[in-house]
Every structure is written in structure tokens, then in C-alpha cells.
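The complex appears here minus one protein chain, its other protein chains still in place.
Chains: A and B, in written order; residue numbering restarts at 1 for each.
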Amino acid sequence: MTINPDMKYTKSHEWVKEEDGIAVVGITDFAQDALGDVVFVNLPEAGDEVVAGESFGDVESVKAVSDLVSPVSGIVQAVNEELIDAPEMLNSDPYGAWIIKVEQVNDREELMDADDYEAFCAEEG
Amino acid sequence: MKLIFEKSVPGRHSSLLPPCDVPAFELPETRQEPLELPELCENDVSRHYTQLCQRVHGVNCGFYPLGSCTMKYNPRIDEEAASLPGFTNVHPLAPKASVKGSLEVLDLAARYLCEISGMDGMTFQPAAGAHGEFTGVLLIKQYHDARGDKARTKIIVPDSAHGTNPATAAMCGYDVVNVASAPNGCVDLEALKAVLGPDIAGLMLTNPNTVGIFDENILEITRLVHACGGLCYYDGANLNAVMGHVRPGDMGFDCIHMNLHKTFATPHGGGGPGAGAVGCKAFLKEFLPKSALMEGEGHIQVRGFAGNFLVVVRALAYLLTLGREGVPEASANAVLNANYLMQKIKGSFTPAFDRVCMHEFVLDLSEFKKETGVSALDVAKSLIDNGMHPPTMYFPLIVHEALMLEPTETESKETLDEAAEVFRKLYDLAHTDPEYMHAAPHHAQIGRPDEVAAARNPVVRWVKA
Partner (left out) sequence: MGSYVPGTLQERQEMLRAIGMEREEELYADVPAGMLLTEPLNIPSGMSELEVRSKMEALAAENKVYKTVLRGAGAYDHYIPSIVKYIPAKEEFLTAYTPYQAEMSQGILQSIFEYQTMICQLTGMDVSNASVYDGATAAAEAAAMCRDRKRSVTLISAAVHPDTINTVRTYCYGSNTELRIVPCKDGKTDLDALKQMLTPDVASLVLQQPNFFGQLEDARAIGEAVHAAKAMFILSCDPLSLAILPTPKELGADVMVGEGQCLGLPIAWGGPYLGIMAATSKMMRKLPGRIVGETHDDAGNKAYVLSLQAREQHIRREKASSNICSNEALCALTAGLYMAAMGPEGMKEAARQTTAKAHYLQAELCKLPGVELKYGGAFYQEFVTVLPKRDAVLAALDEAGILGGLPLGENEILWCATEKNTRAELDRAVAIVKEVLA
């Protein structure tokens, strides 16, 4: 399992990376592995409000569905439309396949750095 | 096997209708798209569907121990009753005086089912179990609304419940409060007490529960829910265990649905039609659904007309056959068969709860999987190679690597002995050749289908090449 040192993490296995006031959000390698083959992603629309700790969409595998929980509060600036046709990107490149970009970030969940997240996964695993 | 469209030959047809004996009428606007349905003669159609039929496994083909689904034998006399022209050729809006037979069918079925369930009123409008749940929870909602009690926004559902229960509560506008089960699969009274309060509209429960155990605290459970002002809904999925022995109404439940296509032997038809009769105590009768066109406005309604009438006809024929002696006999033998099969399988696989069960039991294959690498899914698929329909897999969610078996009362001792022998053989095979089981089935219509491909790139209709 890989963990990207440049990102922050939630207990529900999303990653977030903030640059220039934009928070980029995706799911971790641990999450994609637990889900299995991702077959569909339910995405919000640009302009939607997201709230830290609340669901903004979900990912489906064949026999499971899992909420996507936003690490931050703000407004969705962009969604990764490529995931609609190629959800498998979440399996093959979890840290490259971002899901949403959030602007006007005004609140954050309690986030872990890479080391803490690694320890957290070790406990969960 | 080819699709019916691939067998089409332009110009081929059957002769079914006479020439039109009145002047043709030209409608102002007609369809522009071509109508590309298959063109076949009657023999083509007959052969095609017969081939399809040979690729179906019904209860008449072999053992079907599908937990929670009560796949009992479907008597032929019930089918004959349902095909009588006096039932099939009757219009739902024909005058009341011309449908006395239909009304009596509903009346008799309602009386018998009220007696079996301990309820006072019954509707047959719901078309399936989940539809019955929806109707039942709407009775609860109307009851609270009629009293002006708007604070009740939550429904309690145990974590062992069927997926339809939480989905139903959500469709009825309620927040779902999941309550963890006790280690024996029964309701954890302390966990229940912790969530009870003035915001609880009701509880949805099945008893015996989804692991096949009769919850001995049932009276205390329903008392606690009533004490906080909530009502109790009985999911009749497991009624086949207790008919004629215990009544949901006597357990403290206020309303109930019964799956006529499980407990009362009407066929599943490859997924439907079923019928979800909903019963209730007298104080809820005023809230039962009615048809706007048959009975007037002012009531809830969950489907057109009076429901899946021909399914009720079948269930009535079944009830008349069994009668007061046969109904409890059916349940007792369903329980006996389940316990006997569990006892026979226990030598190899491990029951999740090693105690007397009701009409079904759950195997826990998690240790077995650790030992052999063979999963519940592998065992299920290997059963197909042995001509047996697999049990319900991975349910309830509280048991890992679960296989849930419900033999029903209509299986003989030999069938159960043979099934146990197949389980024993597979147990041994898992220890000697697990790879073979990972790749099962080997002798079925197809191997394991690629469900990931199906979901990622859905092909849900045929398209002309």
C-alpha cells in the first residue's frame, strides 16, 4: 500500500492536497484496495457546496457502495469528469485520479499527515 | 444461445388476427421510427422459449435452500385455480355485483391470514414484500400524523435486517437508526433502550430473525417501543417458521407484511410477481390503502386497483388445502428440516450459532476460509456443479463468509441427506483441491461472469450489428 507524503488524510480514507487556496480531493490506495474494482463514481456538480465530514458523492464497486466524505468545507470548483467513463483510474492511480477540487475552503476536518495515516491504516488493516 | 432478435427473418409471422371488419382510421400523427421487433413464426417462438426454459433452475428442478426466500414447492392446483376464466377474464372496474367471487377470495384470504398473523385488518394491494413494508410503514406514519405527532422522524432497524427495511424507512421519509445485534443475533436490549425516545416512529423487525433464531425477548422489545410511543412493524419474511404456533400479533406487533410468494407457496416467477399482504391491528385499519377508482379518494394507495389478485387466488387455494391442521404442520416441518440439515452439516461446516434454529440457519465460513482459502462464494458456486441452488450468500451482514440455508418443509429426508453429503464432499475438496473450487462452477451454463465489466461498460440491450 502506498501513501503520498505530500497529502493530508481523513479517517474515512480520502486524501486532500491544498494548493493556492484550492483543495484537491481523492481516495487513498487503502480505500481503493478495500473497495475492489470501482465501477462507478457519483459526482457532485461544480458550484455545489461541500461540508467537512459530510458525504459529497459515492463510489460503487460491484457489491458495495461507499460514501465519499469531504475533508473540507467550501464550493466545488471542478469535478474530474474523466472518472465517469474511466472509474478504474481510482484503482490504478488513486493519488493521480483526483475527484473534486474545492474552492473558498472555510473549514477542515481533523486531518492526518502521512505518518499518522500510515499508523492509522495499520490499526484498521 | 442466440438472442431472439438474431433469429428474426424479415416477413416471417404467425396468423393471429382476422382482417379488420370496420373502416380503417388514420390517426393524425403516427410513429416515424421503424418498429424493429423480431419476426418469427410460432414454432420459432416456441423453440426459443423452450431453449431458454432449459437454462433455468426452478424449485421443480432441484433443491433450493435459499435462506430468507422460502423456496417451497409450488402446487399445481394453485396454478389451475389462478387460470380459471372466472378469475382471469374479470375487469377490475366491473360492477361490484358482478365480482362477488373475487371479493370473496379477498375476504376469505384476509380472514385466514388475519387469524394466522393475529391481526384485525388486511390489504392485498401491495405487489411484493418490499411494497408491503412500504405500505406498513406508511400505516405507522399516518397514525402519528393523525395524532398531530410530528416529532417522530426515526425508524429503528437492526443491523441484521434485510436491505429492504432501511430502504423502506428512507422511502417513507424516516431517518434510519441502526441498532447493533447482540452476539447471538438477537436485539440487544440495552442498545435498543439507548435509542428509544419521543423521536422514534417505530421499529422494523423480523422474528425469527435473519440468523434463524427466535428472539426470546420479543415481548419486552415490543413493550419498550410502545412505551416510548412508537409502533412495531413485523417483516413477515420469516413467517414460515411459526405459522400456527406463534402469532406476530401476540408478540406485540401492530402491523405486518406477509410474502404470499414465500410462505403461502405462490411461485417466484424468476423474480415476481409476488404479493405482499399487509395486516394491521384494528386501530390502524382506517389507514389501509384503497384504489381511488374502485373505492374512492381519501386513502393512501400503493398500486393500481386491488393488487396482484391472481397471486391471492393461488395463496387461498394453498390455505384451503392445508387448513387448520396443515398450516402448523408446514411450519413445524420447516423447522425440523432446518435443524436436521444443520445437524448433518455440522460435522463439516460450522453454524454461526450452534443452537436449535427455526426455519433457517447460517453457516460461518470465516475459519474455514482462513484454513483452506476457499470462500463462501467458492462453496456456493461448487454447489451449482452439484445441481443444487446455492444458499443465500454473505447475508446477514453480521456474519462473515455467511451461507444461509432454508430447506423448507417440502423437502424430503433423502434430499436433505444428499445435500449434507454434497456439503461434506465440498468440505473435503476444499482441503485437497482448493484451486478447483476457486474456479467453480465447471459444469454450469456459463463460468463465473465478469460483473466488473458489466457494471463499468453497461450493455443493457441488444443493438443490431
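Basically, a residue touches a chain if its C-beta (ideal position, glycine included) is under 8 Å from a C-beta of that chain, and two chains touch if they have at least 3 such contacts.
Note that the coordinates shown come from a computational prediction; the quantities given were computed from them, not determined experimentally.
When the whole complex is considered, the residue among B:L3, B:A146 or B:A180 that touches the unshown chain is B:L3. Residue B:R324 is the one among B:R147, B:R223 or B:R324 that touches the chain not shown.
For the options B:V22, B:A227 or B:A282, the residue in contact with the chain missing from this view is B:V22. Not every partner is drawn; the one left out touches chain A at residues 39-40, 42, 58, 60-65.
Throughout what follows, only the chains that are shown with their structure count from here on.
In terms of their C-alpha centroids, the spacing between chain A and chain B amounts to 37 Å. Put simply, chain A touches chain B in their complex at residues 37, 39-40, 60, 62-63, 87-88. Looking at the complex, you find that chain B touches chain A at residues 394, 451-452, 455-456.
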